[in-house]
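There's a structure below that I have some questions on.
Note that this complex is displayed minus one protein chain, with the remaining chains in position.
Labels A, B and C are assigned to the chains in the order they are written; within every chain, residues are numbered from 1.
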Amino acid sequence: MNSFGVRFKFSTFGESHGKAIGCLVDGVPAGIEIDEEFIQNELNRRKPGQNEFATARSEDDKFEILSGIFEGKSTGTPIAGVIYNKNQKSRDYTNIKDIFRPGHADFTYFHKYGIRDYRGGGRSSARETANRVLAGAIAKLLLREVGIEIKSGICEVGGIEAKNFDFDYAKNSAIYALDKDIEEAQKEAILEAKNEHNSVGGVALIKIKNSPIGLGEPVYYKLDSLLAEAMMSINGVKAIEIGEGVNSSKLNGLENNDEIRKDGFLSNHSGGILGGISNGEDIDLKIYFKPTPSIFKSQKSIDTHNNELDCALKGRHDPCIAPRGSIVAEAMASIVMADMLLLNMGREIEGVKKYYH
Amino acid sequence: MNSFGVRFKFSTFGESHGKAIGCLVDGVPAGIEIDEEFIQNELNRRKPGQNEFATARSEDDKFEILSGIFEGKSTGTPIAGVIYNKNQKSRDYTNIKDIFRPGHADFTYFHKYGIRDYRGGGRSSARETANRVLAGAIAKLLLREVGIEIKSGICEVGGIEAKNFDFDYAKNSAIYALDKDIEEAQKEAILEAKNEHNSVGGVALIKIKNSPIGLGEPVYYKLDSLLAEAMMSINGVKAIEIGEGVNSSKLNGLENNDEIRKDGFLSNHSGGILGGISNGEDIDLKIYFKPTPSIFKSQKSIDTHNNELDCALKGRHDPCIAPRGSIVAEAMASIVMADMLLLNMGREIEGVKKYYH
Amino acid sequence: MNSFGVRFKFSTFGESHGKAIGCLVDGVPAGIEIDEEFIQNELNRRKPGQNEFATARSEDDKFEILSGIFEGKSTGTPIAGVIYNKNQKSRDYTNIKDIFRPGHADFTYFHKYGIRDYRGGGRSSARETANRVLAGAIAKLLLREVGIEIKSGICEVGGIEAKNFDFDYAKNSAIYALDKDIEEAQKEAILEAKNEHNSVGGVALIKIKNSPIGLGEPVYYKLDSLLAEAMMSINGVKAIEIGEGVNSSKLNGLENNDEIRKDGFLSNHSGGILGGISNGEDIDLKIYFKPTPSIFKSQKSIDTHNNELDCALKGRHDPCIAPRGSIVAEAMASIVMADMLLLNMGREIEGVKKYYH
Partner (left out) sequence: MNSFGVRFKFSTFGESHGKAIGCLVDGVPAGIEIDEEFIQNELNRRKPGQNEFATARSEDDKFEILSGIFEGKSTGTPIAGVIYNKNQKSRDYTNIKDIFRPGHADFTYFHKYGIRDYRGGGRSSARETANRVLAGAIAKLLLREVGIEIKSGICEVGGIEAKNFDFDYAKNSAIYALDKDIEEAQKEAILEAKNEHNSVGGVALIKIKNSPIGLGEPVYYKLDSLLAEAMMSINGVKAIEIGEGVNSSKLNGLENNDEIRKDGFLSNHSGGILGGISNGEDIDLKIYFKPTPSIFKSQKSIDTHNNELDCALKGRHDPCIAPRGSIVAEAMASIVMADMLLLNMGREIEGVKKYYH
């Protein structure tokens, strides 16, 4: 249950303060040049400790590949990537080891497993998502061979909404803001929350360009279903939309349908997916992050012995998880697309015959 | 790719105007009394042709079970259910067979497979969802053995929102409305759309009560991920929220965290799920349906030979898919919960030892 | 757990004396002409009641396809096939309902599930294998599009071994005998067992011709692993060999290795598979069937209340399951090959790029 995908499949392991985290990527076609610098750059985009808008935890997130690559190319065998935890200093966890932090998975892990690695959230920590970015970078290397491109950015922080959506601008923004006019206000919202030992929520957009028509497998492996599953598996995501999304429920059919002409669709309310299959238009996702649950204000809670107490945490945290989370979402979208790309091969007999002759 | 679930797994088959649709439910524990009347009642809740708010297509949706039950009880072997299509009269499809209807999957199926069963949408038709209700009813029979209950209702139609949420009232409403004060306005919105040969969108709530703590398998089979996948696989769903959902992105951490006391959580912004695992509170989902794409107004489209044309459909359709769709969502939620219930067995060694001794 | 395969996947349902048995075949590429006469012919090869060497149970094994085919071709959606049980007369099962028949699954099903459909073995009956032949026939229609051919025949009955292996002769033999010189002796062994109310074991060969090089997915979805799994899932199979098989354990390396020349291998001890991947040579399997457990001699057993008794069955049975079983084995081999054929697409990037451009 720590694996995702069918043909392009990845599995992850590791806890926040264990020796290492890592991933296993299975199903990568042989012969792809594995550009390790590109992978490191992708990891750097998610890396903590880069600026005042993110947690101060310092991890260099250098990865090491243990298998699956020979003379710079994928061999078709599983690619194992490991990231050693540098910042696993032997902290004193006495004060939190028995406490269930509100908004965290402490309570549910403890009740499910009867045991809990309390160091920094253990397996439930967002540190696990570095693996997704690593696997996602490999997926991107595959996708770019067929021209598929995936972008992301932040459209909203603490209720402050972007009006323009410039994915190129977002790349270089410290909070991956899509709208440079709104960026400052969004940054202030984050810093204000930080200064108050509180946190804010945010919203990210993901855009997938140049998808071939036909990706997605009806009816229980639809492209939109899998994207929804992938997005909802990211720490802190509480809602996901495709295309017109929430708003489509307020429209009528004539407004919401996308009319068609020879050279394409006249609008894209569907978000590039019809019947669970890509239609060649941009695939548009919107995902909503809750405010970081790690805050340093006093909160009512209980401990593992069911004693009531006031919980006042200390430490480091992201005042808003949406910016770093958007990079994870981009990675997960890449993985879904890579899986769909490979699964789609063999959908009709002429393609099969051509492949084998 | 026509299957869903790991331990409680169902697969479906069938096209809108083929001989039959049906499902195979695998993993049902042996010894459950299979109440066929209950199953039929569940199917009746989704059945078309019941009132003026739904399509006039007349199907009695009588199911037949072919296997897996002996002397009224499940035997642990796969349960096959079939629903024969009564209303598959040899219509004349000449006028639509080459046309891609806007908002439908015609375009994507044709391009993916190179062949398309154009009769009523074929496999992409919402008729397939009757199977889900059948399988969902069996899931409910399992869930009620451990006390889990699942309810649904409509909170919004064409932008008209409920203020009160009465799931018991919804059961007997013709449009499954949660708020009886708003119901009439919602009904009018549907009839108005119908009279204008148009359609409206809508929103449904799903509530899961009495879930044990601990259901959900981190990190890629989380309860919320799977619910999102399940919901997004339903025809016409474009967005999904868990708990506070979209709104959580506008809150700060102190507002959004659920504080904890001895006897439970003081609020339920999380929607009953923390770290992908149920925490014992109500599990709350909200799903957004687009307006039915089948409308009878003239729309621009193309045919399979890439000729541009004006498409003016005739026939029967649901002016709003949300009411019948909410029953399907309830079924899918039941299936996810049944799967999670069985998967969770074996999570820790004491339970395993007790089971075998 | 009633499904087999990843990309070409089939699931079965049904009990020996239930209403119907059937299968769901998912992953069939669109556009294949589905020759129903061919499928029926395949089913007829396995059908009971055809001659004195098989059970007298009379089933016409007419199948009906409920979905997945339109205008004679596969559409890429799941193909559901059903075979109604004609011969499910309301027999009196009183005498066997509480008895565990030696050599049968009665004992294990009862203890696993706490409930047992005792009518003719229920789910554990070899009647289930008709579904495999149905699904296997569809797999063959796919395989012949790329030239792969699969044959079978009986090489041994009750210890009487063939010296020659003529797969074409086997096709028309009443016991699918590979060696016409031995056939009579083998037939006599079967009839003798039948007359003595006993049964005999037998051995079948399967030969797969014209496999492309490269099928099989290391290291836990190897072609030989999957063939072994598939064969061992057939009722009554107790051993399986690939290529030189058992005998290879008695050879030295120089004898057993297949030397290679420009135009192919100089021998085929490997049975066409190296490292779990097809090497282009014939793939050769040998499978060993135990004698039918249904015999009519008195045997010691117990009942469900743990009372000891002498069990003396009456009824109809196959005195030797190997002949009809060989047809099932051929079908399972076809399904494995179809799955491997589709899975292999996407193994290296040049093929992926060619497919999408």
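Following the convention adopted for this analysis, a contact is a pair of C-beta atoms (placed from the backbone, for glycine too) under 8 Å apart; a residue touches a chain by one contact, two chains touch by 3 or more.
Since this is a predicted model, take the numbers as computed values, not measurements.
Asker: Taking the entire complex into account, which one of C:Phe8, C:Phe53, C:Phe70 or C:Tyr113 touches the absent chain?
Answerer: C:Tyr113
Asker: Decide which residue listed in C:Ile79, C:Ile96, C:Ala139 or C:Ala228 touches the omitted chain of the complex.
Answerer: The missing chain is touched by C:Ala228.
Asker: Out of B:Met1, B:Ile32 or B:Ile175, which residue would touch the omitted chain in the full complex?
Answerer: Considering all chains, including the one not shown, the answer is B:Ile32.
Asker: Residue-wise, where is subunit C in contact with the chain that is not depicted?
Answerer: Given the touch definition above, subunit C has residues 1-4, 12, 100, 102-105, 107-109, 111-115, 123-124, 128, 156, 158-159, 193, 198-203, 213-214, 216-222, 224-233, 238-246, 248-262, 266, 269-271, 274-279, 288-295, 297, 299-302, 306, 308, 322, 343-344, 347-348, 350 touching the missing chain.
Asker: For subunit B, which residues reach the chain that was dropped from this view?
Answerer: Where subunit B meets the chain not shown: residues 6-7, 27, 29-32, 74, 76-77, 142, 145-146, 212, 218, 341-343, 345-357.
Asker: Tell me where the left-out chain touches subunit A, residue by residue.
Answerer: Touching the chain left out of view, subunit A contributes residues 1-3, 9, 11-15, 18-22, 24, 26-27, 30-31, 64, 66-68, 70, 73, 75-80, 82, 112-117, 122-123.
Keep this in mind: only the chains that are shown with their structure count from here on.
Asker: Where centres are the averaged C-alpha coordinates, which chain has the largest centre distance to subunit B?
Answerer: Result for max centroid distance from subunit B is chain C.
Asker: Using CA atom averages as chain centres, what separation in Å is found between subunit A and subunit C?
Answerer: Whole-Å distance between the two chain centres: 45.
Asker: Can you work out the whole-Å distance between the CA centroids of subunit A and subunit B?
Answerer: 26
Asker: What whole-number Å value describes the gap between the mean CA coordinates of subunit B and subunit C?
Answerer: Chain centres of subunit B and subunit C, defined by C-alpha means, are spaced 38 Å apart.
Asker: Scan subunit B for residues touching two or more other chains and write them down.
Answerer: 1-3, 12, 112-115, 123
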